[in-house]
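Of the protein chains in this complex, one is absent; all others appear in place.
Now for chain A:
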Amino acid sequence: MVVGASAAGLAAAETLRREGYEGTITLIGEEPHHPYDRPPLSKQILGGQWEADRVALRAPADLDALGLELRLGTAATGLDLAGRTVGLADGARVPYDGLVIATGVRPRRLPGDGGERAHVLRTLDDALALRDRLGPGRRLVVVGAGFLGAEAAAVARGLGMEVTLLEPAPVPLAPAVGEPVGRMLAEVHHDHGVALRTGVTVTEVADGGVRLADGTLVEADEVLVSIGSVPNTDWLEGSGLTVGDGLECDEYSAAAPGVYGAGDVARWHNPLFGTAMRIEHRTNATEQGMAVARNLLRPDERRPFAPVPYFWSDQYDLRIQAHGRLRGHEEIAVVEGALEERKFLAAYRCGDRVAGVLAVGMPPRTVRTWRQAVATRAAWRDAVGELVPEGA
């Protein structure tokens, strides 16, 4: 059984089938939609380039061919580990032999964000609701300048809106991509006419806009709250599984015998980096879904899940791509191109190795070569040499 019918859950179900499992595969999803893709929501869907049917993860015929027992529009509400059953919102109790938990995350909220003008952006319905309210001359305030907020700000500017981006940190995205790259992204938004205000904390969505910690009101017609997310683990409470920042899993991505976690909800030990991580990126969701399906199918040949994480983000005409682990880096060096040209590749050092790389506008071969350095745990000294660290 797979709980959560999105990127990670579908990859698990598909891999189980593709690799020879012929038994029943029940795929349970809270949303009524067939599995769909989220990254386009803050890009082509919000911008109006794509209609909703473009985001389906699989063509209907391909989904049918998997022969899944699909239970959509039904949330899992409880797990009985000893009895090996999952309880559903409609009262059913469904037995399982093996379980994949792929329930993802939901947006963090702000006080007062229940009103008409307030939005979050996680589901297709969220994206369509926000899209209907975007338009030239209207004012959008985006709370939180993470990748999601920054992408939405870029799209809204493209639609001719007045956009204000509010961020509590001094440099947006600094923990995620480092200060120099964060500063460059801030400049990009500035150049495109976004009013980026850093070092401001929003306390609530209020009548007519958002309220800052100092009491002032920033006026808005629409507000997008993009201040991070919370793992969907409530339904696991009392099950005996360990839940902290997500579902705790080991290096095989197992949470208990025969129970695995995959995707945004799962925190697991990545042996390639020797540390626990929970990753909210699209590619990881698929790769982890596939890995847990294989471990479930072949308990005697289980393999640790040791990926090089990957993400991309599109802002205006820039595509940012990153491989590896950038968080917690101790040094950044621009090793190809130049930040000022907005065409560069930066390497991130952790200890004595290249832990991650981030590229903008670089040829794919160059990016793949550097990804390889991360995958093979290349020593910083050998790969980067003695370049002067940028922004150190």
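For this structure, a couple of remarks:
One rule holds in what follows: a contact is a pair of C-beta atoms (placed from the backbone, for glycine too) under 8 Å apart; a residue touches a chain by one contact, two chains touch by 3 or more; residues count from 1.
Heads up, the rule we're going with is that contacts and distances are computed from a predicted model.
Only one of "Carbohydrate ABC transporter permease", "Arsenosugar biosynthesis radical SAM protein ArsS", "Ferredoxin" or "(2Fe-2S)-binding protein" fits the UniProt record of the hidden chain, and that name is "Ferredoxin".
Of the listed residues A:Ile227, A:Met290 or A:Ala373, the one in contact with the hidden chain in the full complex is A:Met290. Considering A:Leu57, A:Val86, A:Val171 or A:Val357, the position touching the chain not shown turns out to be A:Leu57 (whole complex).
For the chain missing from the display, the contacting residue among A:His119, A:His189, A:Arg211 or A:Arg282 is A:Arg282, taking the whole complex into account. Between the chain not shown and the residues A:Gly9, A:Pro39, A:Gly261 or A:Gly356, the one that touches is A:Pro39.
Mapped onto chain A, the interface with the missing chain covers residues 11, 14-15, 18, 37, 39, 54, 56-59, 62, 282-283, 286-287, 290, 310, 312, 314, 319, 321, 363-365, 367-368, 371.
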